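Now for chain A:
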Amino acid sequence: MAKVFLKPKALADTHTHYCPGCTHGIIHRLVAEVIDELGVQDTTVGVAPVGCSVLAYNYFNFDFQEAAHGRAPAVATGIKRARPDLTVFTYQGDGDLASIGMAEIIHAANRGEKFVTIFVNNAVYGMTGGQMAPTTMPNQISTTSPAGRDVADVGMPIKVAELLAALQTPAFISRQAVLKPKQIFKAKKAIKKAFQYQLEGKCFSMVEVVSTCPTNWGLTPVDSLKWAEDKLLSYYKLGDYKTPEAE
Partner candidate 1 sequence: MQSEIMFAGFGGQGILLMGEILAQAALKEGKEVAWIPSYGPEMRGGTAYCTVVISDRPIGSPVIKNPKHLLAMNRPSLEKFAPTVKPGGIILINSSLIPIESGRDDVDQIKINATGLANELGNVRIANVIALSAFVARSKLVDFESAQEAVKNKLAKKKKLIPLNLEAMEKGKELALNQ
Partner candidate 2 sequence: MAKVLMKGNEAIGEAAIKAGCLNYFAYPITPQTEVAEYLCRRLPEENGVFLQAESEVAASYMLFGAAGAGERVFTTSSSPGISLMGEAISYMAGAQLPAVLVNIMRGGPGLGGILPAQGDYFQATKGGGHGDYRLLTLAPASVQEAVEMVMEAFTLAEKYRNPVMILGDGMLGQMMEPVEFPEGLTTAPSNKDEWATNGMGNRNSNKPNIVKSLFLTDTDLNENNLVLKAKYEEMKKHEIRYESYNTDGDYQLLLVSFGMMSRICKSAIDDLKEEGIEIGLIRPQTLFPFPDEAIRQAVDKPSCKSALSVELNMGQMVEDVERCVHGKRPVSWFGTAGGVIPTPEEVVAEIKRVLG
């Protein structure tokens, strides 16, 4: 019998620690498929810092570095500058990238470092158990905003794609989602474009992926998809914010 659906070679044959309904698994798979399709498994180095994806090195089947909280863009800069022949990407969450690692991502993007950043935005700190992130929605309940995010106190959530697209240097800035099959296909296209740009020597690309966290949102996986569709996508608009072609 012919096999019609296989695990990508770039994905390790193992179980993940991700919670039921978490969309990290989908995004991992998209990255692995792209790496397979581009034939760069042998030259790829991933970097994942602290956050739910800190153990990503166990789930991919290529070289990996674990970074400190927020520092993945600096680590990736070091790798890519020293070894331009390697294909380098970071895989970061919103607490990591948009809070503690804001300086590193802005400057890596602004220098036009030739790597890809996959930015998984689920509007909450997942690994530490549901604290408020810079991306947490107004009035969204978290363990450190039990009455809901008070924007008068802590400001509005940060729109990272728009922020980085305001810089002149980056090549490709896009926001995608993985809440519906159609979105997943589009997200894969964007991720593939980002990696292709790196292989073409174009500078920094980031794909923000709107994602879910059923556990810390206190919702079922299905309700999480619905909540993200309603609440997150109305604020975090999908689309390409910056493309090399538009320059």
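The candidates were selected such that all candidates are chains of the complex that A comes from, given by their letters.
Before moving on, here are some points about what is shown:
Please note the rule applied: a residue touches a chain if its C-beta (ideal position, glycine included) is under 8 Å from a C-beta of that chain, and two chains touch if they have at least 3 such contacts; residues count from 1.
It should be emphasised that the depicted structure is a prediction, and the values quoted were computed from it without experimental measurement.
Note on chain A: across 1 or 2, the candidate touching it in the complex is 2; the others do not touch it there. Those residues of chain A that touch candidate 2 in the complex are listed here as 41-45, 47, 54-55, 57, 60-68, 71, 73-83, 85-86, 103-104, 106-107.
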